Each structure stands twice: as structure tokens, then as C-alpha cells.
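With one protein chain removed, the remaining protein chains of the complex are shown where they sit.
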Amino acid sequence: MNHPSYGKPKNRWPYFLLTYPAIMILLLFFVPLCIMFALSFFKRIQSAFFEPAFVFENYVRAFSTFFLQRIGVSLWVAAVAAFICLLIAFPFTFFLSRLRRSRQVPYLVLLISILSLSEVIIAFSWSLLLSKTSGISNLLVALKLLDAPVSWAPGFVAMLSALVYISLPLAIIVLYPSLSRLDVSLTEAATTLGASPIVSFFNVVLPNVRQALLTTFILVFIFVLGSYLIPQVLGRPEHWTLPVHITDQALLKSNMPLAAALAMLLLIASAGLSLLTLRLGRSQL
Amino acid sequence: MPNLIIQAISKRFGQTVALEDVSLTLPEAKLICFLGPSGCGKTTLLRLIAGLEQASSGKIFLGETELSAIAAHKRNIGMVFQSFALFPHLNVANNIAYGLKIRGVDKLTRLKRAEELLELVQLSGLGKRHISQLSGGQRQRIAMARALALEPDLFLLDEPLSALDAKLREAMQVELKLLQQRLGITTIVVTHDQQEAMTMADVIVVMGENRVQQIGAPLEIYHKPKNRFVADFIGSNNFIPALVKDTQSVSALGSIFEIALPKSLKVGAQVALSIRPEKLQLYSSEPPKSSKLAGTIKFIRDLGSTVETFVEVAGHELSVKGIQHLATGDKVWLSFDPADAVILEV
Partner (left out) sequence: MMILKRFFFSLVVLYLVAPLVIITGVSLNAQKRLFFPPQGLSLRWYFEFFSQAEWYLPALRSLSIAGLAALIAMSIALPLAYTVWRYDIKLARMLYFLGLAPFALPPVITALGALALWIVLQSFGKPYTVVLSHAAFLVTLPLATISLGLQSMNAESIEAATTLGADNSTVFRTIVFPYIRPYMMAGFVFAFVLSLNEYIIAFMVAGFTVETLPIKIFNSLRYGYTPVMASVSVIFFLLATLLFGLIGKFGDLPKLLGADSSSD
């Protein structure tokens, strides 16, 4: 890092500067996680939200067959979506990073615009895209590839398409730095040594960004694991991911303690994976 | 191995012109330097020969074969990149053997060949090393070994020594030249360093302003620059404005000099008389010569092995290299052998 006169502070001023961020971050992010942790051991009562206690029944329920299956489905959906996403994102990002800088900008703008788009909007537009009245099946009918327009949502494929869609910009943006920093002359050197573009892609580009690919996979995996609206709009109830059930328990069933226990499981899984990416990132240096 | 023929090559990147109508015939089995300031198009020309860029117009031939019609990865060319471009995920031996592996050569032969090449570049036994464990000079040699592993028809090097420090660079210049002579392979080195080009090259191609300015042997280029660009770029030079008096003399700074002139010059034409600083003689008293210039010493720069004296003659500053020790402010005279001067059109 590029630090001018980096070092231990000589007076209290820096600590004073830190007070406000410290209060805000601890109060609004750290404390809530602690409350949630405590909550996961509380008892649920009918009339109010919850009652302080120290019981394990929430975790017992979280580990019941029903929720274990839900967790299994969530992990499976996330893994499949992340895999497909990477399969598309890797070559795409490679081509993108090889364009001239000025030509990359419009694509980057498109990508972050989609990335920032509400999951609601994406779920909605995909439900339109796959619907009978306004979907692509109409286009296929017009091209005489299909006899009559059909509805393709809800369903597993519909949900997966939208999940890949929403995570694709993320995957591209995460892969982008390592691919655009990859020395162009490496592939050129391979070319002069007789490697065709496809060959050099597989035995020069791929091995040099393996770490970045793994990191991206994990990030997209966590991202899809957190998807909430797309499974509801485009999937069937058996495809619903954990966040849907957590929200369901917290708001509709008023079972905050169980929601907290489920959220803790999700937290442990995602935090573990996130720390793994950090570790990977460090070993790369 | 046949000549490399470059035929009316032009290259544009969007609106910018990188090369303008370049035609060259380069002799086989020689070491050729593309020499020029940055941005003159020399690297672009090298990359066109390698096939890493496509020409906007024109063709490149290697003997009878049209090189420019062949895909880059089928050209059998060895190239050393400025950054060396060694594959960080492979060890030294696998880097060298990469091209052989692509061609399906078996592992044992590959390793044997890699060891041969390591010997050639005097790095025997480093095959198992990781690229990150090598010094700059070692990386440079490995990059050369990798490029030579396939016995290429052409050996191309893009500023191969610019990443090395000065001492190592000089040693490598000699080594590269010896290697080329031993292998007898047509070699093109792109450089902006004229000393490097003078040290290594059999033929220098001086490039500037996106075209070829002059092609020739190093000493020919040094002593007989064809135009002002070459005279200015190669070594240091004095340019004296002069006027053509008749078919064999010019007047400059108030004196007449008898010099062989190109026939194309008309009487009365404005020209530049160029003369190297080491070819000017400096006198502390008026010499008995018909053609001379009188001036005053403005500044003296003692470089140890030589002394550079700046003399003002009729409002013009001329540089003289020699070993005389005079003082600033002294009145002096300058003269030169007309055979050492070159008349350039302006």
C-alpha cells in the first residue's frame, strides 16, 4: 500500500475521527448480529414476538428434515446457478477485457446497471419474458419454430435462468480485474509458439486465473443463496431458497427465534465461504 | 533461409497511422535492428511480422512464402517480449518446452530439448525453478531459450534488454550477437538504444515518423546519414545552415567550404552542413587553412575520457569533442576535413 507517513497516531485526533463510524457500524451492523444470535436461543410466544430464554429448540427445528431439505435445495440451486454463471462469465469477461478501454465502458455501464437493478424488477421482467402473452415463445411462433405461445414460468429452468441472469453481472465484475490485469503478451507468446487461440485460452489463460475463478464461484454462490424474490416469482414452492423461509418465519409466522436460528446457519455457511475467498486471495500474492 | 520481404505495408489503428507504406528487403541469417524513437512504429512492424497485428495494407514474404497470409500461430517464429511474458504457472523447463508440447512432442524429448536450450543460454540445471525465483537477466535468457526451442525461421526480439540494468545490458548485447552468429538465424531486434544497435547489428533500419528513414550497415548509417532525421537521431551532430555557391562549394557562417555536393542541389539552395563533434578541429591560434570558422568558447564539459567544448560562431553554437584544455571566453578557430561533412537538404 501507498501510505504517506503511515504509523501509530501521535495524538487523539484519529480516535476522535473513528468514534462516529464506530458507533454507526457497531450499532447498525454488529449489535444486530449479536441480538440475532441471542434471539436464536429465545423462546417464541404467541402474543408478542419472543421471550428471553436459553433453549435449543429453534436449532432442533432448523435441523429437522423439512428445513434440512430446504437447505439442501438452496445449496443445490446456488451451486448449479453459480456453475452455469461462471461458464458464461469467464469467456465473456475475457473477451470484454481484451476490448479497447473506451469500448469496454458501455458494457460495464450496462453490467452495473443490471447488477444494481432490484431483484423485484428482474423477477418481473423474466416473468414477462417467459409468459404466454408477452414472452419469447411469441417470437418462436413468429419464426414458425413453435405452434402456439406457451408459458414457461414458474419452473426450475425459469428460476435458474433468472438467477443466472442476476448473478452474471456480478461474476463478470468480480472476474474483470484479474482478467484485465493478465498480461496480454502471455497469450501472444503462446501464439508465437504455435498455440491457437483456443489452446492458449485453456493452457495459458485458465491456469493463471484459477484462483480468481474459484473466488468468483464462491461469491456468486453466496449471492444466489441470498436470492429471495426470484424463487418466489419464478420457482415453485419446492424450489424456495432459505431466505424465503427465513422471511416467512419472521414476518408471516411471527417466529423470530426460528428465523434467527436459520439465519445463523446461513451466516455461518456464508461467512465461512467468504473467509475462504479471503484466504485464497491472500495465498495468491 | 530466404530473405524477408516487406512490401508496401501500412498500418492504422483507428485514426492513428502507425506505419506508412513501408517496404524493406532484409537479408537472411543476419542480425537486423529496428532503431527509432518511441512511437515510430518499430514495434508495430515487428508485431506485423510475427502476425500479432494485421496490416491495413501490404504483404510480407519470407522468400516465396507469403507470411502475411498465414495465421500467427502457424508462422514458426520465435519471439521475445519486452516483459518476457514467461508463463507464471509453468516452471522453467515447461516454459521452454511449451511450443513442443503444443506440437505433441513426447515428454522425454521435450525435457531433453529444454536441457539443451538451458545449456545454450548458460543456465543448465535451472529447469525445475519457478519463474518467480529467477532474476531479470535469467528471465531474459529463458525467454530467448523458449523462443529458440522450435528452431524458428525468424527470431524476433522486442526491446529485449530494456528491463535489465546498464551493466548487464551491455554484456547481454555481446552475448546475443554471439548467439545469433552461432545459430545463423535471421534475427530482428527492436530497440530505441543506438549504442545497442551499433553493437549488435549487421544491418540497421532507422525508423522515424512512421516510415523507414534509412537502411544500411551501422557505420554507413553513422557516417553517411541520408537525411536530417537520421543525422540527428544517430549520435550527436552539429548542423550549420549553408548556401550552395556552385557545384562544389557552399558558404556557411561567413566562410566558403569546398565539398562534394549531390547533383540534385541547385545553386542558391538552402542546405544544412552536418559535421560530427569529434570531426571538428579546435585551434587556439589562427591555423594556416583557407576554410575555417572563428568563435569564442561558451562552455566546457570535461567528461574524463573526452572534453566537449561549446564554441559560439556567428551566433551559432557548435560542439567539439577532443582533449584540448582551453578556458571559457577564449577566442578559437575551427576547421574540418570536407570529406567528413555531409550536406543535407532542408
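Read from first to last, the chains carry the letters A and B; within each, the first residue is number 1.
We take it that a residue touches a chain if its C-beta (ideal position, glycine included) is under 8 Å from a C-beta of that chain, and two chains touch if they have at least 3 such contacts.
This structure is a prediction, so every number in the text was calculated from the model and none was measured.
A.B. asks: What are the shown chains that the left-out chain touches?
C.D. replies: So, spelled out: the chain left out of view touches A.
A.B. asks: Could you tell me which of A:Phe63, A:Phe124 or A:Phe156 touches the chain that is not displayed?
C.D. replies: Once the missing chain is taken into account, the touching residue is A:Phe124.
A.B. asks: May I ask which residue of A:Met24, A:Leu68 or A:Val157 touches the chain that does not appear here?
C.D. replies: A:Met24
A.B. asks: In the full complex, which residues of chain A touch the absent chain?
C.D. replies: Interface with the chain not displayed, on the chain A side: 1-9, 13-15, 17-18, 20-22, 24-33, 35-36, 39, 49, 88, 91-92, 95-97, 100-101, 104-114, 116-129, 131, 133-136, 138, 165, 168-169, 173, 176-177, 180-181, 196-198, 219, 222-223, 225-226, 228-229, 233, 242-243, 246-247, 250-251, 256, 259-260, 263, 266-267, 270-271, 274.
In this section, only the chains that are shown with their structure count from here on.
A.B. asks: If you average the CA atoms of chain A and of chain B, how far apart do the two points sit, in angstrom?
C.D. replies: Here chain A and chain B have centroids separated by 55 Å.
A.B. asks: Going by the contact rule at the top, pick out the chain B residues touching chain A in the complex.
C.D. replies: 50-52, 71-79, 81-83, 85-89, 98-99, 102-103, 146-147, 150, 156
A.B. asks: Can you list the residues on chain A that touch chain B in the complex?
C.D. replies: Chain A residues touching chain B: 183, 185-186, 188-197, 199, 204, 207-208.
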